[in-house]
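Provided herewith is a single structure, encoded as structure tokens, for subsequent inquiry.
Note that one protein chain is taken out, while the other chains of the complex remain in position.
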Amino acid sequence: MIEFQDIRKSYRVSKRESGLGNAVKSFFKRDYTLIEAIKGISFSIDDGEMVGYIGPNGAGKSTTIKILSGILMPDGGTCVVNGQVPWKDRKEYVRQIGVVFGQRSQLWWDIPVIDSFELLKSIYAIPSAAYRGKLDELTGLLHLEELLKTPTRQLSLGQRMRCELAASLLHDPKLLFLDEPTIGLDAVSKIAVRDFIRKLNEEHKTTVILTTHDMQDIEAITNRVILIGRGQKLMDGTLNDLRAEAASMEAETGTADSENEESDLDHMIAHLYAKLNIM
Amino acid sequence: MKKYYSFFKLRFATGLQYRMASVTALTTQLIWGLMECLLYKAVAEATDGRIPMDYSSIVTYIWLKESLYVLFNTWAMDNDLFAMITSGDIAYELCRPLSVYSMWFSRMTGARISEAFLRCIPVTVCAFLMPKPYRMTLPVNGAAFLFFLLTLFLALGITITFCMLVYMLCLFTVSPQGWRMVLTGAVEFLSGNVIPLPFFPKKYLFLVELSPFAYMQNVPFRIYSGDLAGAAMYPYIIKQVIWLAALMSAGIVIWKLAEKRIVVQGG
Partner (left out) sequence: MKKIKIKENIKLYGKYASVCTQSVMEYKLSFALMLIARFLIAFCELIAIKFLFSGFTQLKGYTYGDVLLCFAIIQMSFTFAELFGNGFKTFSGMVRSGGFDRVMLRPRSLVFQVVASRFEVGRTGPLFTAIITLALGIRHSQIDWNPMTVWTFAAMIVGGTLLFIGLFVLEASFCFFSIEDTSLINVLTYGAKSHGKYPIDIYGKGILRFCTYVIPYTLIQYYPLQFLLGKSDDWYLAFYPLGIVVFLTVCGFVWRFGVRRYKSCGS
């Protein structure tokens, strides 16, 4: 159960203009711009839900994930996940979450995947029996048999992502945060990842929050979509709600494009972003 | 010639920008220099005047070393070039209508001079403002200064051609970072960066002077500080020219070999 209440977060970013003169100036005095990444977002997610968190680049998706996983502390608002505040009592909290950053690896680059897993077992102090069971299960579901003995650096992106997923789930977390898990993957790997996440949710009732730009991910995995833009929540509902909303907007402005109806998700989202003026 | 000049200018400008945050760097160098001055003061007192270099020459040598550090640094310079070699992007360089060796040479010279130019002014100014025994002195006369400039450029040339040799040798190994570290580590010591070469015992000094390393910073710094003057200078200058020519030819030959290798491997 996730309660995300009126969370706000802003960053100070130092401005630096190009040119020699400005380089000198910035050494003595730095100008900061305040960027409001999140301006009061609220939502609540029940156990076992699978939620897609979408929005254009810079909308605040990663910031939300970082707050939910306890890496960042918001400026204001409350967030309670399974009775705990993420950024308090970090060590206790992180035991129940798994996080995958699609663009970064958590596996040790030069050693076989299985050795990374063994180290994670020690880090999370997973009992041997539980570890063995979980490893077998994940190996089966993600088809890792062949990969476990290979050093991470020799894996393809898709193979690596499967291993990343397994690494994030070894300690059997109740919550799984996925930040662009299918980025850069080929079609086969994408499908494998999606199938796996669905199965995981079916069997373990794992709550999944997923950010992505791939609308097919959303369609295949989630049953609920939260759309954010410019740091605010714009919509919260099922994918069909989103479609209906998009359709009604198009009807209003009379720019409906009959050729690529609702079937083309990417077009729909692009339209939606444009209409909401959040690009 | 113009093409090389524009490479030179480009590096010069980027060097200027990156080096603006150099107040801390200046402090670092001043502290470093001062500590060395203090050490040699103790050494001078201990030797009772039988020191291989005048104390004031040592002080000037130290400040020159600090202010012109980037000219003769064999260790942490030219990283983009080195990265190009290790990553294999060097293949693109082959497509340019220039001699790669000359292009690199002008690029590295530009980068080093721009950095040195920026760093040396504040360090030198401060070195001239130091309290008395630790103050940098002017060269003994105008001629010495001219010889200093001449040998400075020759020494820079030797340093750069040597570095290029090292980098190119890296094309032939799977562990470039390691080789670079071993080679440049040794050069630091042999070129008089750890202690000035006159402090080396005679027989070791003789050996070092058979290598190109004795003709890097050692020559200009000692001419400026007055430790090396008159007729004693000329053999050093002649050897500088010889070494520069030798290293450059070796570099060009090895580059030709490396070029073939890159082509054979298909980049």
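First chain written, first letter: the chains are A and B, and each begins at residue 1.
FYI, contacts are C-beta pairs under 8 Å (C-beta built on N, C-alpha and C of every residue); 3 or more make two chains touch, one makes a residue touch a chain.
Everything quoted here is computed from the prediction, not taken from an experiment.
**Student:** If I consider the whole complex, including the chain that's not displayed, which of A:I123, A:A244 or A:A274 touches that chain?
**Tutor:** The single option touching the absent chain is A:I123.
**Student:** Of the residues listed, A:R8, A:K39, A:R95 or A:H213, which one is in contact with the missing chain?
**Tutor:** Touches the omitted chain: A:R95.
**Student:** Counting contacts across the full complex, list the positions on chain A that touch the omitted chain.
**Tutor:** Within chain A, the residues touching the omitted chain are 11-12, 14, 63, 66, 69-73, 75, 87, 90-92, 94-95, 97, 99, 101, 104, 106, 108-111, 115-116, 118-119, 122-125, 151.
**Student:** For chain B, enumerate the residues touching the unshown chain of the complex.
**Tutor:** 21, 24-25, 27-28, 31-32, 35-36, 38-39, 41-43, 45-48, 50-52, 173-175, 177-179, 181-182, 185-186, 188-189, 194-195, 199-201, 204
Definition applied: only the chains that are shown with their structure count from here on.
**Student:** Between chain A and chain B, what's the gap in Å when you average each chain's C-alpha atoms?
**Tutor:** Roughly 50 Å separates the two chain centres.
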